[in-house]
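Worksheet for the structure shown next.
Coming up: subunit A.
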Amino acid sequence: MPNPDGDLILRYPVAERLAHWTIAITFIFLFTSGLAMFHPFFFWLSSLFGGGQFMRFIHPIAGVVLVIFFYPYAAREWRNNRWLPVDSEWVRKMFAYMRKEELGLDTHRYNGGQKLMFWSMVPIIAVLFLTGVVTWQPWFAPTFTASLRRIAGLIHATAAFIMFVGIGIHWYAAYWTKGSIRAMVRGTVTRAWARFHYPAWYREVTGKDQS
Partner candidate 1 sequence: MANQSLDVVRQSAGMATPPSARKTMVVGKLIDVSRCIGCKACQAACMEWNDLRDQVGSNRGAYTNPPDLDDQSWCLMRFNEVEIGGRLQWLILKDGCLHCSNPGCLDACPAPGAIVQYSNGIVDFHEENCIGCGYCITGCPFNIPRLRRADSRVYKCTLCSDRVAVGLEPACIKTCPTQALCFGSKEDMLELAHHRLGDLRERGFAQAAIYDPPGVDGTHVFFVLPHGDRPEAYGLPKDPRVSPVVQVWRSPVARGFGVVTMFSVLVAGILHYMRHGPLEVPEDKKPEEKKEP
Partner candidate 2 sequence: MTNNWVDIKNANLVMVMGGNPAEAHPCGFKWVIEAKVKNKAKLVVVDPRFTRTAAVADLYAPIRAGTDIAFLGGVINYLLQHDAIQREYVVAYTNAPFIVREDFAFAEGLFSGYKEQIHAYDKTRWAYELDTDGYAKIDVTLSHPRCVFQLMKKHYERYTPETVSDLTGTPRDLFLQICAAIASTAPAARTMTSLYALGWTQHSVGSQNIRAMAMIQLLLGNIGMPGGGVNALRGHSNIQGLTDLGLLSHQLPGYLTMPLEGDPDLASYLGTRTPKPLRPGQLNYWQNYPKFFVSLQKAWYGAAASKENDWAYDYLPKLDKVYDVLAVFELMSQGKLEGYICQGFNPLGSFPDKNKISKGLAKLKYLVSIDPLKTETSVFWQNHGEFNDVDSASIATEVFRLPSTCFAEEDGSLVNSGRWLQWHWKGAEPPGEAKGDAEIIGELFVRLRALYRKEGGAFPDPILNLAWPYRVARAPAPDELAKEYNGWALADVPDPKQPGAFLAREGEQLPGFAPLQADGSTACGCWIFAGSWTQAGNQMARRDPSDPSGLGATLNWAWSWPANRRILYNRASADPSGKPWDPDRRYLTWNGKKWVGSDIPDYKVDAAPDEGMSPFIMNAEGVARLWAPAMVDGPFPEHYEPFETPLDSNPLHPKVISNPAARVYPGDRERFGTAREFPYVATTYRLTEHFHFWTKHTRIGAVLQPEAFVEISESLAAKKGIRNGDKVVVSSKRGQIVVKAMVTKRIATLKVAGQEIETVGIPLHWGFVGVTKPSYLINTLTPFVGDANIQTPEFKAFLVNIVKA
């Protein structure tokens, strides 16, 4: 296990990583099957699920799995995602940040974008789950009126769209910020990486200042 004084610092412990990747894979399951049902253009994806029937069968189950894994994980991490002034500043300078101009913000464990991601995922997944249950044939849908199921269908699609956009950004950001995928896979980051991206977090973890 890398020690704080060594060259690598532990960013994500194994439990967190496992949770993250479980959610990630479930998300991919959900989204490929969801997309297949969303637009005929993607219906061929159903052949990845052994046909439309099994895909429709597995999609809601995957939704439940997602909720089961996501909310405990979110509950654990919600303190690090509390909104700080630095995050507001980050958001203001987001485009500059994207142009790699404003890179020195004293962000804590997560920067503004990641917190935005967190605070958008929490409600979106809840909405997706609830509207999913309302349209879940044949167990739950019959108990709801047709008009409720119609609205739930629309909201479900819209929420899924927003989530996919969010996750799309999450994917790109992870890929763009070199080292972050490695961090979520291996759990460690280089000292320089930590100090560069999350100075406040670096200090908290290593007890040293920006030396």
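To be clear about the criterion, a contact is a pair of C-beta atoms (placed from the backbone, for glycine too) under 8 Å apart; a residue touches a chain by one contact, two chains touch by 3 or more; residues count from 1.
Selection rule, in plain terms: all candidates are chains of the complex that A comes from, given by their letters.
Note that the structure is predicted; figures quoted are calculated from it, not measured.
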Candidate from 1 or 2 that touches subunit A, complex-wide: 1
Contact set on subunit A toward candidate 1 in their complex: 6-7, 35-43, 46, 51-53, 55-57, 98-100, 103, 135, 137-138, 141, 146-147, 149-151, 153-154, 157, 161, 164-165, 168-169, 171-172, 175-179, 190, 192-193, 196-197
